[in-house]
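The complex appears here without one of its protein chains, the remainder shown in place.
By written order: A and B. Residues from 1 in each chain.
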Amino acid sequence: MSPPLLRATGLGKTFGSFCALDDVSLELTPGSVHGLLGENGAGKSTLVKCIMGYHRPDAGHIQLGDQEITPKNPRDAQALGLGMVYQHFTLVANMTVAENLVLSRTQLPLFIDWKKEAEALAAFMATMPFKIDLQATVRMLAAGEKQKLEILKQLYLKSQIIILDEPTSVLTPAEADEVLGMLHGMTRKNELSILIITHKFREVLGFCDEVTVLRRGKQAGRGKVSQLTTNQMAEMMMGSATNLENKRVPASNVNEPRLQVHELTAADDMGVPALCGVSFEVCSGEIVGVAAVAGNGQEELVEVIAGQRIRSGGTLLVHGKDYAATRDQLHDRKVRCLPEEPLRNACVSNMSVAENMAFRSFDRPPFAIARWVLSHRQIRKSADEQQREYGIRAPSMGSPIGTLSGGNVQRAVLARELRGDVEVLIAANPCMGLDFAAVTEIHARIRKARDQGAAVLLVSADLDEVLALADRILVMSEGRVVYETRPETADVTLMGKYMAGHESQESQESPAAAE
Amino acid sequence: MSQPASRLDFEAVLVPLAAIVVSLALFGVFILCNGVSASSVYYEMYRGAFGTWFSTQNSLTRAAPLMLTALCTALPAHLGLVVIGGEGALVLGALASVVAAHLLASFGPWVVLIGMGLTGAAVGALWLGMVGALRTLRGVNETISSLLMNYIAIGVFKQIVEGPMRDPASLNKPSTLPIGDANMLGSLPGMDVHWGLVYGVVACLFSYVLMRRTVFGFSARMVGGNVRAAQLSGISVTKRVIATCMLAGAAGGLAGMTEVAAIHGTANASLICGYGYAGILVAFLARQNPLAVIPVALLLGGISASGGLLQRSLSLPDATVNVLQGILFVVILASETFYGRWKRAPAATVPAPAASVVAEVA
Partner (left out) sequence: MEGEALGLLGVPLAVIGGALRVSPPYLFVSLGECLTEKSGRVNLGLEGTLIMGAMSAYGVSYLSGSPWLGVLAAGGVGLLLGALHAYLCQQPRVNDIAIGIALMIFGVGLAFFLGKPLIQPTAPRLPAFEFGNWSSSSPLRAALQINVLFAIGIVLAFAMRYMLQRTRWGLLLRVAGESSDSARAMGYDVARIRLYATACGGFLAGVGGSFLSLYYPGSWNEGLSSGQGLMAVALVIFARWDPVRCLWASLLFGSAGALGPALQSVGISGGYHLLSVAPYVLTLAIMMMTSSAHRTLLGQPAELGAAK
């Protein structure tokens, strides 16, 4: 049975005074893969959430086949054969794969016969192109497996139209190709239609039949992929002809090692080892990029260096001396940090922008008088000065930082962290969720810090970002550095294999290194 | 955790005031159901709290320990902790101050009083410091540990008062030997209110300045707002948590000392009268702002002072005041939800699922 036609016409949605969607239409041809392109905040998520019944559109209609539909919640949509795979997993981490699959059904029996369910699930799994252990607890699965399970769940529910929200952000290129290839194959058999939200042109060109492009809540273009060029699609997304080539500027002035990590080990929140002996060096004047799939220890690495996690072993040296991220060490050795999700990691949302910008120096003159008394006036003055330089848009520097937009929060953090001399800079996904202009600005500032002699460690989930910025690249997998390369000579396919843990230099050289 | 209010907009006054009015109305309905006229209850409460010079002084006397025990909750709240161990700190602080008084008895009243205050505060500080240490070093939930420690403190207190330190002359109500009339804390000039009231007011002012105007307070608020951001800035969370809990405990211990030195003259079960728990109420009603603790403690002191009169003149059970306190507490906490409903920050009005979408639009 072929999937029905999904058509949205003239959808509109506003939140308060913010217009998230304005007269947007979309048509998903049965048995095709349709790409939904757009920058962060362009309205892609809002659009699919309207289709899935998360939001009620203020205007427009959604049609499925010949019928108009108005799903009130995701369960309604599910019953109509619409399924969605979210960017953030909706699996229950502390339950087993089998429990998660059974739970997702729209109709659950009052008493659950696990023996019968297990048989039915095993039979279903046998028909699928990839396998996942039904008794495994979801927490223990790697990110790629979780993503596959999310897709399996939709197939288990017999959804005929599947919406994927940036499904490949947690996958290696090879895994992404495998998953998308399989879904693509199913659409060719006319079993499925796929709507895929993405900003990766590679995936659009490789797997999509048609695209719809959104910009700032409005429809910016649509068409068949075979009739469009990458630059045309980019222009629809960004609004003007944009040069996609992010020019690399190589490091010119690499000096002595500033940050030295040797045999570092640490455990994650559940007490399971997350770092299993990581060693590397970052020199003054270079950017070292760390590429890894989410959940392979890079988050913990950043947290240990930033002082947010306790290391269980190994040494961490800055300027050749042991470093424990105390306040005095941070100040004397000029270590700064640009973490991902700044509101969660680097700001106190109910303190003012000015106060947030003083976190590095509030206990020193001129902000602190006689080491104890705080000068609110000086804090405010300094923040007002920096507001212009960094272009922070805020009602006032006295308003809580939590009321600012993501880009402006990150600008305030940049202003704080890059102030004065920087000798070591740790940047972890600094551009996550930001728009094009903000990304360009942050990249430029990181390069500038390097050119002024800082040692920069850049951890990023975006391989393109690492390739564009780094002077040296380390690949991490399962808590270890498994591969090192230079961007000029980098082989992306080989990197992907190392990221996926398919190849491992270390385990081949010394099997005992696991302990 | 509610952030201590820094803005003085109309909300900060209107919401608690409305909560008090609603509570009194609910209480009136409750009283009516028990066959007593609500208006006579309100009148008796007013008379018992602030209606006469005598009752005003009584209310002020009760407000003094409430200010101090409120700080037991309000100070750690700045770090995002819900500590409810004021009762334990008060009881043990009182006991320790009696021990100090007996040891220092030969040095004269001034030394005795200073020694009592310091010992009481020190023991209280150690007691609640333990709560902070357990929280930050072992991850033990501070609310539950401080609650358990109240019970433990009361057990230890009774054991010592009825055992090794018992005054053989105290028959019906086991008590320690009195500290002696000469060593008692005097009254404020021209009033029948003891100096503990001044201690309370000064402690609240000190706490306010500490949290708002000093480097320590700034770092404590960072820890309270976002532990990860504080760690990123190299702030030792452990030190801030333990130090703040110790200050909170010191306030509670001092409350115990003033109760002994100004009211009872000895340590006995009368000290266990719920000032610690009423202090929690004061702290929440004041939205954890040390400055607001002062008027709120006066109000609550008045309500508790009026309990006796209700009992005598309307023959209502003494638990009537507990019911009122319970209603007040529930309504006040529930009223938190009304903050920010009138004055809208643009980003805050967006429904939760869409917040991320909006945040992305720079």
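Everything that follows uses one rule, which is that a residue touches a chain if its C-beta (ideal position, glycine included) is under 8 Å from a C-beta of that chain, and two chains touch if they have at least 3 such contacts.
Worth saying up front: this structure is predicted, and the values here are computed from it rather than measured.
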Margin query: Touching the hidden chain in the complete assembly: which of B:Val22, B:Ala38 or B:Leu148 does that?
Written below: B:Leu148
Checklist line | Option from A:Met238, A:Ala267 or A:Ala294 whose C-beta touches the chain left out | finding: A:Ala267
Checklist line | Where the missing chain touches subunit B, by residue | finding: 1-2, 82, 84, 134, 136-141, 143-145, 147-149, 151-152, 154-156, 158-159, 162-163, 277, 280-281, 284, 317, 319-327, 329-330, 332-334, 336-337, 339-340
Item checked: Residues from subunit A at the interface with the omitted partner, ascending -> 73-76, 78, 86, 88, 90-95, 99, 102-104, 108-112, 114, 267-271, 310
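In this text, only the chains that are shown with their structure count from here on.
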Checklist line | Whole-Å gap between the CA centroids of subunit A and subunit B | finding: 45
Check: Which residues of subunit B touch subunit A in the complex?
Finding: 3, 213-219, 221-222, 224-226, 228-236, 345-351, 353-354, 356-362
Notebook entry, point to check: Hey, which residues of subunit A end up touching subunit B in the complex?
Noted result: 15-18, 20, 40-41, 43, 45-46, 49, 54-55, 216, 306-308, 325-331, 337, 339, 344-351, 355, 358-360, 362-363, 368, 371-374, 376, 393, 399-400, 402-408, 433-435, 437-438
